[in-house]
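Sharing a structure with you now.
A single protein chain has been omitted; all remaining protein chains appear in their positions.
Labels for the chains are A and B, by order of writing; each one numbers its residues from 1.
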Amino acid sequence: MANGLSKYIRNIVDTATTVFEGMAVTCSHFVRRPTTVQYPDRTPMRVQDTLPFRYRGILEVDMEICTGCLACERACPIDCIVIDVSKDKQTRAMVMTRFDIDIAKCMYCGLCSEPCPTGAIHHTPEFEGADFSLESMVRRFVKDPVVCYKPKKTGEDDPEILPLLDRGMRYVDEFASPDGTKPAAEEGDAETDA
Amino acid sequence: MSLAGFEVEVEQVNGAGLNTEEMTLNMGPQHPSTHGVLRFVVKADGEVMREAIPDVGYLHRSIEKISEKVGYHGFMPYTDRVDYVAAMFCNQGWGMVCEKLAGIEVPKRGEYCRTIAAELNRISSHLLSVGTMVLDIGAITPFFHAMREREKINDLLEEICGARLTYNYMRIGGVAWDLPPGFAEKTLAFIDRFEPVLEEYHDLVSVNAIYLGRCGNVATISAAEAINYNIVGPNLRASGVRYDVRRDEPYSVYPELEFDVPVGTGRAGAVGDSFDRYEVRLREMKESCKILRQCFRQIPEGPVIAKVPRKFKPPAGDAYIRVESARGDMGWYAVSDGTEFPYRCKVRTGSFAAMSIIDKVSRGLMLADLVTVIASLDIVAPEVDR
Partner (left out) sequence: MQDLLDRLMQQGHFAGVPVHVVYLIGIVVVGAVVLFGFVLNVAGGTTFIERRVWARIQSRVGPNRVGPQGILQWLADGLKLLMKEDTIPEAADPRLFRLAPYVVVIGFVAAFVCIPFSGDLIAADLNIGILYITTVTSLVVVGILMAGWASNNKWSLIGGIRAAAQIISYEIPAALSIFPIVMLTGTLSLQGIIRAQGWAPWDWFVFANPFTFFAFFILYTSLLAEGNRTPFDLPEAESELVAGFVTEYSGVRYLFFFLVEWGNLYVISAIMVSLFLGGWQIPPVTDSPILRNLLQFVTFFVKSYFWVLVAMWIRATLPRIRVDQLMTTCWKYLVPLGFVNLFGTALWMVIWPNGNRVVEALMTLLGFGLIGYFFSRVWFHLRRSRYTRAEILLSPFS
């Protein structure tokens, strides 16, 4: 009987003290600053600018430095990249007539940007891709046929292409490689290591 | 029958009992508290359940079949979707099974990177599990605190691999990116601010009398039952079985790390009740913090990925490996026929087994307890259905 009574009182006291303690914890939270980021209009700066360099947002291709090696098309598991490359009869150069990425199919895995020799295809910090039409989900990067880029052995000297190449190589160099270096950009290299 | 001091008696009128019927309720695929699309057909006698039959398959996406089309390398992002709450473990599992098939060894630093990412993901997965469990039981605040901490982990993992949920961080042979500069400081700073949050959780939730009453002695799974039903992970450890793949079949760098394996203590009633499953997860988060600190102290320099050909063609054969995922022992089985596409890939997940025990354990429980059971077993629908 006494055991039952003490257990009874114990129950009441436990309930009261734990509720009291719990309310103290929530009260301590009440005076703290909320951690909400009031996106999109009340952020201190654009969210896209706060994202890390490796962020895998919507894909973008710098056609000026694309070598047409098709490594990204082969690597994509979903087949959302479609590239048409052909040899132009007159100029004997490789020309790209189509480079479409369907960003609705894309799962932002990054497998395409990894084997790119120049970093032409890379992820951007952009993530706001919502739109009203399905057609706008296919990003067409080639309007007029583009000559495939041929990386110069002595390094790039064109002032317009150099920043793009630098940025692209910086993106690609983030990826780890077994010996710490990235292999030189070669066209059509199917058997290169990761 | 007697439930917690509330006697239920059927009145005898003219020698005949009151005519009562069982209700068949559908806790359907759309429900605020089944974790994902799960369906239960519940036969209830008033508030007391007689049967709770699970109906799975609403989230089946044929991921295992897809592996046969995309190849070994291309399958890595799909493994994220097998359990998107604890995706690093799935990545690690697939990486390990391919490495076993082809006999590739991952460099030391790569293993450490994998472990760091995995343990961070373990913490975030447990936060989600614990947070949603408390939310289902009725307390709305601890869920948001858990999500707040999880956001910080998401930010850390975003720095390391560029994505917040479907990481695709690991590759066959190692990891895709090395740790960025300053990562160790940021993570250690996070852990320093995180451990007091666990204490706060303890004070707000674990000692709360109402919470103990809701979870204590509810759906007790004994050790023998747990083993027979294939329960793994924190659920198994809560039932008293000290089995952890990291300790008993160690892989990666776990032999070099010191950590405890928390086991259920039965503080709220019985060993293996819902409260134990919750508490084991809280303690595992603490252990993961310990592991992370050690990793950052011990991580060597070097490459993070081994040489793996772009057209990965492992020799014909099969391999099975185990990873200790946040939800338990996750088994990956791959059969190779010598080409660059696997012949068959199979995942064995902890949540699928946990679904099987729900019917047995919920007989005689009340409707409100079914929610507690599902939440405490930490069942995520993508793991169940793949």
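We take it that a contact is a pair of C-beta atoms (placed from the backbone, for glycine too) under 8 Å apart; a residue touches a chain by one contact, two chains touch by 3 or more.
Every value quoted in this text rests on a predicted model; they were computed, and no experiment measured them.
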Candidates A:M23, A:A93 or A:L162 - the one touching the absent chain: A:M23
Touching the absent chain in the whole complex: find that residue among B:C98, B:L204 or B:A270. B:L204
Touch criterion as defined above, residue of B:A139, B:C345 or B:I379 at the omitted chain: B:A139
May I ask which residue of B:D273, B:E287, B:D369 or B:E383 touches the chain that does not appear here? B:D369
Using the document's contact rule, name the residues of chain B that touch the chain not shown here. 3-6, 23, 25, 31-33, 47, 134-141, 143-145, 148, 192-193, 196-197, 199-200, 203-205, 208, 210-211, 213-214, 366-369, 371
Please give every residue of chain A in contact with the chain that is not shown. 8, 11-12, 19-36, 38
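Criterion: only the chains that are shown with their structure count from here on.
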Gap in Å, rounded to a whole number, between the CA centres of chain B and chain A: 27
Which positions of chain B touch chain A when the two form their complex? 70-71, 73-78, 107, 110, 141, 145, 148, 151, 158-163, 166, 168, 171, 173-178, 180, 200, 203-205, 207-210, 303-311
For the complex, give me every residue of chain A touching chain B. 11, 14-15, 18-19, 21-22, 25-26, 29, 35, 51-52, 54-56, 75-77, 107-111, 114-115, 123, 174-180, 190-194
